[in-house]
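Left out: one protein chain. Kept in place: all the others.
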Amino acid sequence: MSQFDNISPLDYRYYSEEFKKYLSEEARIAYQSRVEVALAKALAAEGICSAKIAKEIEDASKKVTAQEVYEGEKKTRHDIRALVNSIRDKVSDEAKPFVHLTSTSYDIVDTSNALRYKEATEELVLLVLRELEKTLIEIALREKGTIQIGRTHGQHAEPITFGFAVAGYVSRLGNRIKQIETAKDALVGKFSGAVGAYNASSLLVKDAKKFEERIMTELGLGVSPSSTQIVEPEPTTDLMHAFVSAFGILANFSDDMRNLQRSEIAEVGEAFEKNQVGSSTMPHKRNPINFENVKSFYKEFMPRMFTVYLDQISEHQRDLTNSASQRFIPEIMAGLVSSAKRLNKVCSKMVVDKENMERNFMVSSASIVAEPLYILLAFHGHPDAHETVKQLTLRADKEGTPLMKIVDGEADLKPYLAKFSAEQKGIIADPKKYIGLAEKKTELLCNQWKKELGL
Amino acid sequence: MSQFDNISPLDYRYYSEEFKKYLSEEARIAYQSRVEVALAKALAAEGICSAKIAKEIEDASKKVTAQEVYEGEKKTRHDIRALVNSIRDKVSDEAKPFVHLTSTSYDIVDTSNALRYKEATEELVLLVLRELEKTLIEIALREKGTIQIGRTHGQHAEPITFGFAVAGYVSRLGNRIKQIETAKDALVGKFSGAVGAYNASSLLVKDAKKFEERIMTELGLGVSPSSTQIVEPEPTTDLMHAFVSAFGILANFSDDMRNLQRSEIAEVGEAFEKNQVGSSTMPHKRNPINFENVKSFYKEFMPRMFTVYLDQISEHQRDLTNSASQRFIPEIMAGLVSSAKRLNKVCSKMVVDKENMERNFMVSSASIVAEPLYILLAFHGHPDAHETVKQLTLRADKEGTPLMKIVDGEADLKPYLAKFSAEQKGIIADPKKYIGLAEKKTELLCNQWKKELGL
Amino acid sequence: MSQFDNISPLDYRYYSEEFKKYLSEEARIAYQSRVEVALAKALAAEGICSAKIAKEIEDASKKVTAQEVYEGEKKTRHDIRALVNSIRDKVSDEAKPFVHLTSTSYDIVDTSNALRYKEATEELVLLVLRELEKTLIEIALREKGTIQIGRTHGQHAEPITFGFAVAGYVSRLGNRIKQIETAKDALVGKFSGAVGAYNASSLLVKDAKKFEERIMTELGLGVSPSSTQIVEPEPTTDLMHAFVSAFGILANFSDDMRNLQRSEIAEVGEAFEKNQVGSSTMPHKRNPINFENVKSFYKEFMPRMFTVYLDQISEHQRDLTNSASQRFIPEIMAGLVSSAKRLNKVCSKMVVDKENMERNFMVSSASIVAEPLYILLAFHGHPDAHETVKQLTLRADKEGTPLMKIVDGEADLKPYLAKFSAEQKGIIADPKKYIGLAEKKTELLCNQWKKELGL
Partner (left out) sequence: MSQFDNISPLDYRYYSEEFKKYLSEEARIAYQSRVEVALAKALAAEGICSAKIAKEIEDASKKVTAQEVYEGEKKTRHDIRALVNSIRDKVSDEAKPFVHLTSTSYDIVDTSNALRYKEATEELVLLVLRELEKTLIEIALREKGTIQIGRTHGQHAEPITFGFAVAGYVSRLGNRIKQIETAKDALVGKFSGAVGAYNASSLLVKDAKKFEERIMTELGLGVSPSSTQIVEPEPTTDLMHAFVSAFGILANFSDDMRNLQRSEIAEVGEAFEKNQVGSSTMPHKRNPINFENVKSFYKEFMPRMFTVYLDQISEHQRDLTNSASQRFIPEIMAGLVSSAKRLNKVCSKMVVDKENMERNFMVSSASIVAEPLYILLAFHGHPDAHETVKQLTLRADKEGTPLMKIVDGEADLKPYLAKFSAEQKGIIADPKKYIGLAEKKTELLCNQWKKELGL
């Protein structure tokens, strides 16, 4: 089967070698085998089978391939039974009864998925998100003093710096990294049998909960507090929420960058590679295709959360209507990793056009002053400063005169203006000074997150 | 790359050979090549290039492989430019300029997708849905007289027949088949260039709209009335809605069958294959795994509609935030086809347990009579029949006496009961007769849909 | 209860008097009463009750108020039984038995909702959408020749006219109006009793399907082909899809206008009312608040479609899990109507800044020519026109020289340029001429939709 016979874009187009170890079907089965091994070790520790048998099972489990399990499933029509048979086929008759003993399928499936998601989160998702965070911190610190017009409603508002704008994303992404870590650490496995009451294991061991703990400890996982046949869905739901809400931040950042790349704004740009074609018919185009791609991935993967929520409902001690749908969960991780890596790459080489930022800023420099003016007038006692300045602004607009020129001509305002301090006058005269704490806060946030995440 | 290195369940587990021709990446590129051929033919028809050149381009296009386009894209960073280069490499220098001439990438991409979705709908989706419809009709007609208790709120209500219950699905699915056909026929292509104003093609041909029509006619597609760089999203949105709402019906049917298969109800069953394992730990289980699987697919694919809706929004003459996300659209088709095929297979061999249907029906036979009794009492002039019967029902319940026995003891009701016709008395005496038009309507619906769909 | 004690923004903030007649609870109950009247008339027509009794029921039904039904429900705990009691209380003892006779609650609920949604769609939704369509047609025709740079990826692409851009929305919205009409006409009622098998009505009438038709004809509704206790959900689902996908177009248009209103682009503007405050702190701001509001409503109401999809599933002859959720459906209509009215209002007074359109266009006039140049070079035989022009464009960019100046200096290109026709040379010299069919197609689309919708 050629890669291009695949129908999922994740397999034919956005595949990445590093996905294989965690997100592929081969990986899924390898993690299930790891849980069977942990079970065998626990059986030995309880004295139910010998250490030698446990070792036999361990060696056999490591040799299991997805290929053979799928072959076996054609006969059994049951995937975990096929896995068990695969292991059994590789051990002595003596060891055979102890493979999977006391276990129900979902002891294996849910525990192995928790383990897989945990390791994939640590070794894949968090890794790339931390890389991206680092890149954003670098940009924010580098551009902490780069003046930019702040925009609300797509309209020029008040001054910020470009570094400050990026620092907001540093903080939001940092917060999501913490959220993902918390959710990942809350993943749990289970070994409570077919209906969650430890019916089977209680037949053989004295303390079935301790037996379950033993297996989870071996795997480095916590224990589900209230499993039925399956682990309660909330830990996975929380992790997916953490992923999807992190994706929202990547999408927001990408939208901002796409807009700053508009022809008329042109404050940032994706670096263009040699030989890259912007458009098949318009050779002059330089499109923000990477930022667009991230937004597009967000639109594809955010709605998957709906499936995750629907899978919270499983009737009684479980129905199977979450089985096929949960197989798609690794795709959410692949989508997020793919987008974060892409963003990191494009941000590392992002072009910041300071001249254009300055140009755009200057267009509004005359009107920016309206806000500090009104506040200072009010502060110095003017009873209706907001309305007064609004009217002057409208006049300035109409007459095409700078606001301050009109203000200077207003006799009524003189007494108030006279009370302005030197610093206050300075801001009114040069709106570039009206950046508040933009620079300081950029440093604060970046340093905080560097420390918090050890970057 | 092994199939089990894939991360999408559609590729490693639910893949079906027939998907390849329509839903794979190889197919995607083959359809794009077909559009390039149609363009070349139109250029020849307009006298812009020779028929020989068009033939050259046609021959070359048919040889293009996904593999080589992906190789080319690594250089150009632009998939359609890579496709064009692939074709150009295979034709004479004389023909080269005419490959892709006047076309923008999305003239190719959107037109080829419309064509691909149209043919996949006709040759894949509709085929399996019609097969399923046929199977449901067979069951409905076969079971048209099989008495079953109708259920509302999960409670026994009034009598129907099992065929009648299935006939409802025949009607609903038939309606969706028509809806899918309508939506499929409304798919359109476009050849209006980079911003939809026929700027490029108007350079070379007198009537650019006629030129566009020529290409679409060659492909058997309608023309987009108001394309920009892209076809307006509504035709695809409507088709996906038709798919997703058809999926809702499959899910509803599956839920019903799952519930009828509950241990306590046991009115239907999935046929169990030899060697099939019901549970890895409970050998006696016979689980409705196929109905559960369909419900699970529904939960995975229904929310994809959210992506489709979000993709309705593309800024100005288009942004690219719908590009990656639209690549996932064939997955919705794969999901629907997979579920419909599965349902068809399991329904073909579905076991209907008439004894259990009868047994369950009889449990409520005494109380069923409450409804016809109250209606007939009212009809024959009782001023407060509903309340009166309700009180008697509560008494019957409490005393454990059949309702009619209590009714017979009520002197007040005698005058009304005396007015009952023989047929009416018959129904009160034997609730199995109280099935209204269940049987007739089953026939009516089945025959109507057999005719309508030519089954 | 004050309006501001309400918690839904639709009730305390976005309420509109015209909603009351269709979307309020008072309306809901009035429509239910109308169905009870139609039933009484049909009973009379069948000779089951007298015309006089039917008239009594009609008169009584018209007097029912929501207030009294809610009072009654406190006792019965059943809303339709309370409605029935309300009517019964107003008629003679002789008439009492015939109120609601043979009917199950959902014969009333679903039929009245179909009727209500149909009339609300006709008299509310379609009315405002048609008004908006008319306004868009006016703008498109008025601005059909107003040159604008077409934008893809937020980047300047090739020329269009502003009218052409709007005409695309005329076409898409027109198409949705037709879709809504189709879906609205497909709404159906039902009178098939508690499990859909006409059990009850078959007790009293010879042809229960004809009886049902009689009621629907009285109401001007079609008949559900396959009701259970409830009408099959697909007709409502289709109507909601038509609404939600129309909403997507309003959102797309609003996004475009928001972006054209950006400070740097400033091609359109919302008219600003006297006394209106742009910002509580920045008196100079003029924000696209109406377009933003429409986008915000879209984000609120589009996801409601998922409730509609989930409500496709009702177990067996129905469960009640769609009852409360369906009560929220009128909100979708209120949201759409509110947004369409808002858009219509703001568009009626929308300011189009032709100077800024021209200014923005001219910024890219030099590079626009790249596309026609490459196509004409190819057409006149250049074997590698796309790549050649791309390289020259990059040089033009680098050197800050107009592309055509560089082209004129290229000896290799001379022979091809010499073949250009006068018209072709004209386009290369003046990119404003490179608008293809923009103007013609604007006229075509507007005229077509004016005719189609009788505007």
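General observations
To keep things simple, chains are lettered A, B and C as they appear, and every chain counts its residues starting from 1.
Keep this in mind: a residue touches a chain if its C-beta (ideal position, glycine included) is under 8 Å from a C-beta of that chain, and two chains touch if they have at least 3 such contacts.
Keep in mind that this is a model prediction, so the values were computed, not measured.
Shown as candidates are C:V84, C:I147, C:L187 or C:A370; the residue that touches the absent chain is C:V84.
Considering A:K55, A:R77, A:K209 or A:K450, the position touching the chain not shown turns out to be A:K209 (whole complex).
Remark: the omitted chain is touched by one listed residue; of A:A197, A:L394 or A:L455 this is A:A197. Of B:S92, B:Q155, B:S421 or B:N447, it is B:Q155 that touches the chain left out of the display.
Shown as candidates are A:L10, A:V69, A:L219 or A:A251; the residue that touches the absent chain is A:A251.
The residue touching the chain not shown here, chosen from A:L23, A:L336, A:M357 or A:L445, is A:L445.
Seen from chain C, the chain kept out of the figure touches residues 1-15, 19-20, 23-26, 29, 65-67, 70, 75-78, 80-81, 84, 100, 103-105, 193-194, 200, 258, 273, 275-282, 287, 289, 292-293, 295-297, 299-300, 302-307, 310-311, 319-325, 327-328, 330-331, 334. In the full complex, chain A touches the hidden chain at residues 48, 81, 93, 96-98, 101-102, 150-154, 157-160, 164-165, 167-168, 170-172, 175-176, 179, 192-204, 208-209, 225-229, 232-234, 237-238, 241, 244-245, 248-249, 251-252, 255-256, 259, 302-303, 305-306, 309, 312-320, 371-372, 375-376, 378-379, 381-386, 424, 427, 434-438, 441, 445.
One chain of the complex is left out; on chain B, the residues touching it are 149, 151-158, 258-259, 261-265, 277, 279-289, 292, 306, 360, 363-364, 367, 370-371, 374-375, 386, 389-390, 393, 397, 403.
Heads up, the rule we're going with is that only the chains that are shown with their structure count from here on.
No other two chains have as many C-beta pairs in contact as B-C. Chain A and chain B, compared by their mean Cα positions, are separated by 33 Å.
Note on chain placement: the centre of chain B and the centre of chain C lie 24 Å apart, centres being C-alpha means. Looking at chain B, one finds that residues 81, 193-194, 200, 302-303, 305-306, 319-320 touch two or more other chains.
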